[in-house]
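The other protein chains are all here in position, but one chain of the complex has been omitted.
For reference, chains read A, B, C, D and E in written order, and residue numbers begin at 1 within each chain.
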């Protein structure tokens, strides 16, 4: 079985290639596999009908209950015949019908045949679902075709969505069902059906899925719409095979679940209502396919009801009816297809007199129609008899047998009526008015119709064979109280026979009454417009989507942030407030310097809010930074303070330089007072929250900090400065991450500032700095060269004082930076502060001497310096494991040199050197970006430019 | 002796607060630049006193760096101001 | 084992808690503005706030954790928050520079000193036209079956 | 020895603090940037210098020079800042000409034929008035 | 020959190397061998790696005048601090300042820079502009209520100039600063200034 299924898919995948070479022959190739399936099924039939079963299984995900388990039993056999048999015929038929996209269609149809076979063979609920959804997808693709018209697209989508929705509901049902049953294996569930618990829920869910697939009211709308698909597709998917999936599921589960409460009411109610209403609707149709489609819906309703009734007779009747329906409905669709293919229309108002022109087709079609109407000795009759029997003597709890039977008869009568209408509409009428001279179809074209119609006759007349199969399925039920019913064409004069006759007569009458008003089909009362319902639902979802999205996704960053912070306040904030934890009894301050610095910090911060100028804001923020650094000093963190001071200065420089060209003032926000109030409230609340949080957590400290370990073991790192030991040794990985951030940020700055220069070069800023130079500006120019590149700067920007001072200070600053680097292990400092100090030295060179001078000072590309730093730091980290140690491991090395004595240093120094280099490189990179933003020197002066050129 | 240090610190602190006032009040950016510069000076002074008071030398690198490099920020800001308002 | 690190008492004092809270409030208020520059400033202030919080909330105050000689000074400040704050400072610096550059680029390209609203969101917000775009679902058709009948 | 040191410190520190304070007052009280710069550059530097020296005598021998280095650096850099700011102030008309007894630079410029548009009187509009 | 030249150029960097070495030693606060050797290495490396023009081109440091200069500097500082402090207390918002022009006679960048530096430290004076070509300083002076004040300030600046020239200036410079000032400072240099302006002033 697995091989067969795989072969279907494999061949289907290959067909588009073959189609180009083989032309129409490809359909023959495609039909081989379904035929093989039929053959295999027939060979296996003997064992299956004796009550045995073929099983195969492939493990997939057992923990999830997923196993590709296949099982061939009587019901599967029946379905397999239908699926593969009709499939083969349809494929052969396509050879004559399909004009374009043959490869695609053949592949899809074959794939569909494969998945449908899989569906009926599946012995695992989830695998069944897998195939179920795959058929849905195939149906979507087949209906949509190339999707050139809106009609096709929407029909395809409707089919997809409705059946998939049903499928999802069903999936949930399966999950629940399996949960209750403790297994997802169908055969096991059938043997030992679960009861109680959530099983009723599962039943409802599963049935909803089945109804959707089988186009039961009120979910049937997709099936008539799907008639835009090519006729063979309609015949196969939407009459014979796919829509049967729901029915199959009902038939499959009925033996196990029919006794569960909601099962019978649902199945009977929905099934019978569908049968009657859809048949009624069919009488209104003027399109042959549409007529057949509603007929299909109606028949499916019948099948659902009868297979779901859960009695032995019902099962027999259902099996027979299933076969009958597959045969005649496929035949009728194919016939309608031929009519359309040959005449170019399928509107019964335009078709007339075809019966005489195409007698063979007419004959075959008439036979199939008769089966549909339930005339003896055809299979349809066999089924109809059994159905009536099943209901008449039904075991439905509550005495509604007669009511249901009456409905059933009405349904059959309507069926007869629309069957007559179809035959009459398509083939009847005087031959006089040819609608575009129909060509006589080829033999091969009609043959499938004939075979299918003939099958109805053969299986009906040779009812014994049919009965064998049906009995094999019905084995699952106990014999009814009236003894076991047997399928037969003649049971004697029973009430059922009378009912059957009654339906025929009623139907005939109905047709006779209505035949004069065929053209005015609209006189038949309309049914509730489910199609409109679907459309409204979809439009509703769309509107809802737009409405929700419009109100959430407003596109405004301030709003987003407000929402975010409001969440912070509302969720953890509320939790904290609710918990009302102890805030402890914190001191007012640890050192009197703290309130002082706090005043500085808070005042300056508040002033930032009021600032209207960029520079003011930056300066005030700088003051906040210095204040914070002061706190660091007071709290015993000199290294931190050092870094903070340096970073603050660097931030000031970078921000000021980058923003040099932007206008001095902020744009005044046009915020609504309400919004501003909200922001103030939210921001204030966050502030209060953080304060309380901090007090609460710090009061709640339960265990001593782990840090005492650092102090205890710092000697092992060879360092005195614990913080530095943490940074370069204990937690060097943090530092590695941190410098990575720094590096990538610098890379980003360069990328942001420079890449657009070709676009925005002409705008030259809004005039800042170009308004003119103060007359004294160039007076300051030095006469000698103090900084090698400074000559290239415009005179107006130079200052003799600064240049000389820079010349004098530059080496000293570098020495200081190296001191910080090397002394980091003992004093506050380290690679980072050292690098920043060196960076400041270069900032100074840049400020005073310009880009050219910086270029002279550092002839290397900035990126290479920074990259080399990262390379060194990460490489130092990766070196030890190569030597068999642990990454980022450090050792204290002692050298004994002559004269000097013992020199002790930790290898983590190299890591620090990497950090140092990186920071210097990053500074240079930032400066190069700033330089670009200013455009104050010809390109090529700074490393970054050369770097860029070198890469081309 | 400690009282002496505290008096000194108080003086420096008061000076710092006054400077802060100037920083906040402006009115011009240059005023703020000056004020920020002075604020740094106050930090140096205060830290130096603390260093002497606690005999704690760890803050010395901070002082060095501040003394040597705080002026780059001021110079940058001044540059910006001159460029922007040079010939209004 | 030194006593300061072993203590479970409050490490945080009210003054600092308030200062941190004020920095957060001011910083977030600025972040919620439209002006790019204010956002940058807000971020800078928030960076200060978080760094301060990191140090003062976790760290016991005390002499700097520099071990002179063999014996650790008793009651030195907790070094771990310092190291973390150090990392945090650096990260904040890098990101500040990046944000500034982003603000600059935004200004260069658009000449606005503001964060503009998202175009596509606005489009959805204002125009219903998408209902009848690429697709046919938005239209309220009559009975599709009727249309199918009408075809051909 | 300690006594000598203590005396030096006792003299220098409060004096330094007083200069710092006075400088700060000047920064606050002086009317224009030019004069404020004097307060910043002179009084502050002197105050700081005194404090540093006063502090350095209290330090162990090998650390004292570092404080003096600090003083040295400060002495070197403060005039640079002052000059640059003063220059900028003049160029951006940060000086209040009402307070100037004379301005030979303006005269020189006028003679050179590149007079600066003297707004003689009001300093430029307040750039960032605070509430 | 070339090596000789290089050596001589290296020699001119010796003061800087010495200063850096000293700085290193002071920073470490130690005179152990490691520090000494490393310091020398660091100093030499920094100077060699970042080649800059020599610090004291043609300057001749003289020890005694330098001491003289430093002493004066200290007293000046104290005087300047007190003066300004007094101004703060006495006049406050009603100070009176002036901008004066001082014609210098030294003509080297370094010396002018030094004079400007020291002037800014000197009481009540603050260099606002430097006219390098015409060797003039424009000094913002604080207590300036009458022409006498202005003259006093001009003299003070020239005194600084003289001391600087004596400390590190070349012989001609020392000589030129010893002469009385050029009257008015505006007579002989207008044409030069014009030229200068036309050359650079556009």
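Please note the rule applied: a contact is a pair of C-beta atoms (placed from the backbone, for glycine too) under 8 Å apart; a residue touches a chain by one contact, two chains touch by 3 or more.
Everything that follows uses one rule, which is that contacts and distances are computed from a predicted model.
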{"item": "\"Na+/H+ antiporter subunit D\", \"Sarcosine oxidase subunit delta\", \"Sugar ABC transporter ATP-binding protein\" or \"Molybdenum transport system permease\" - which is the UniProt name of the missing chain", "value": "\"Na+/H+ antiporter subunit D\""}
{"item": "Where the missing chain makes contact, among the chains that are shown", "value": "A, C"}
{"item": "From A:580, A:672 or A:899, residue that would touch the chain that is not displayed", "value": "A:580"}
{"item": "Sole contact to the chain not displayed, among A:73, A:133, A:594 or A:853", "value": "A:133"}
{"item": "Residue in contact with the excluded chain [from A:53, A:172 or A:606]", "value": "A:172"}
{"item": "Chain not shown: contacting residue from A:32, A:53, A:273 or A:871", "value": "A:871"}
{"item": "Absent-chain interface as seen on chain C, which is shown", "value": "11-12, 24, 31, 36, 39, 43, 46-47, 50, 53-54, 57-58, 80-81, 84, 87-88, 91, 94-95, 98-99, 102-103, 105-106, 109-110, 115-116, 118-121, 123-124, 130, 132-137, 139"}
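One rule holds for everything that comes next: only the chains that are shown with their structure count from here on.
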{"item": "Those chains which touch chain E and also touch chain D", "value": "A"}
{"item": "Starting at chain C, fewest touch steps before arriving at chain E", "value": "2"}
{"item": "Middle chain, criterion being Cα centroid separation", "value": "C"}
{"item": "Pair sharing more residue contacts (C-beta pairs) when A-D is set against A-B", "value": "A-B"}
{"item": "Reference chain B; chain at largest CA-centroid distance", "value": "A"}
{"item": "Distance from chain E to chain B - Cα centre to Cα centre, in angstrom", "value": "24"}
{"item": "Between chain A and chain E, centroid-to-centroid distance (C-alpha), Å", "value": "74"}
{"item": "Multi-chain contact sites of chain D, meaning residues that touch two or more partners", "value": "23, 25, 37, 45, 47, 63, 66, 69, 76-78, 80, 83-84, 87, 89-91, 105, 112, 114, 127-128, 130"}
{"item": "Shared-contact residues (touching 2 or more other chains) in chain E", "value": "23, 27, 116-117, 127, 129-130, 201"}
{"item": "Chain pairs that touch, as defined at the top of this document", "value": "A-B, A-C, A-D, A-E, B-C, B-D, D-E"}
{"item": "Of all residues in chain C, those that touch chain B in their complex", "value": "63-64, 66"}
{"item": "Residues of chain A that touch chain B when the two form their complex", "value": "593, 596, 599-600, 603-604, 607, 613, 615-616, 618-620, 622-623, 626, 629-630, 633, 638-639, 641-642, 645-646, 648-649, 652-653, 656-657, 660, 664, 768-769, 771-774, 777, 797, 802, 809, 812-813, 816, 820, 823, 827-829, 833, 837, 840, 843-844, 847"}
{"item": "Of chain E, residues touching chain A in the complex", "value": "16, 19-20, 23-24, 27-28, 32-34, 37-38, 42-43, 46-47, 50-53, 55, 57, 108-110, 112-113, 116-117, 127, 129-134, 200-201"}
